[in-house]
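All protein chains of the complex are present and in place, except for one that has been dropped.
Here is chain A:
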Amino acid sequence: MLILALDTATPAVTAGIVRLSGPAAADVTASDVTEPVAEQVAARVTVDPRAHGELLTPHVLDAVADAGITLADVGAVVVGTGPGPYTGLRAGLVTGAALAHSLGVPAYPVCTLDAIAAGPEGAALVVTDARRREVYWATYDAAGARTGGPHVGPRDEVPEPVGRLADHEQPTPVGIVRAAALDVLAGREPGPLTPLYLRRPHAAEPATRKRVTA
């Protein structure tokens, strides 16, 4: 199955086409012998934290063209839901949701930190930039399962890495698809494409009105 992978939670604007194969039975679990296989067919990535809204759809069309397919050949969309500090995070989510809606295919959310971790084998600590002198982070065990996070906080609150340290990396299309592979292959109902904001909006209720007369 051809999957469209999107992520806009890091400074990178990421779109890729990934071929996903593996057992499709609904009862597949992570411990099954036959692991899903995700291979990159095409990818377009630009590192520019201010260009998510501008470049994502052009990147999707370019990746589709590079893959020699059309959007109608895409069987599912997988989108990184952050956490990410950029207003552009929403560009990825709404693009994924609207593409899936008009193509009539499911759109699966994945935590962007899971997508970064879903690469090499082994335990990992994933850290990304949260701006405001803070970072997002999550920890993963040797089997790739998330054991802590995603959290947001100052760098000195982040634990010492056990295994691989992925520090300010961006997810690859293959990592994005791997993080959702079992759900996609099993044809499970996707969860909502809700961003992992981790922070509340900055807003203050107005104080008592100032008098204009003394």
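Here is the rule we go by: contacts are C-beta pairs under 8 Å (C-beta built on N, C-alpha and C of every residue); 3 or more make two chains touch, one makes a residue touch a chain; residues count from 1.
As a working rule, contacts and distances are computed from a predicted model.
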Query raised in the report: Which one, "SpoIIIJ-associated protein", "Potassium-transporting ATPase potassium-binding subunit", "tRNA N6-adenosine threonylcarbamoyltransferase" or "Electron transfer flavoprotein subunit alpha", is the UniProt name for the chain you do not see?
Result: "tRNA N6-adenosine threonylcarbamoyltransferase"
Report task. Specify the residue from the set A:Ala97, A:Leu182 or A:Leu198 that touches the hidden chain. Result -> A:Ala97
Report summary line: Full-complex touch with the removed chain, picking from A:Leu20, A:Ala42 or A:Leu55, is A:Leu55
Requested in this report: State which residues belonging to chain A touch the missing partner chain.
Outcome: 53-58, 60-61, 71, 87-88, 90-91, 93-99, 101-103, 194-195, 197, 201-206, 209, 211-213
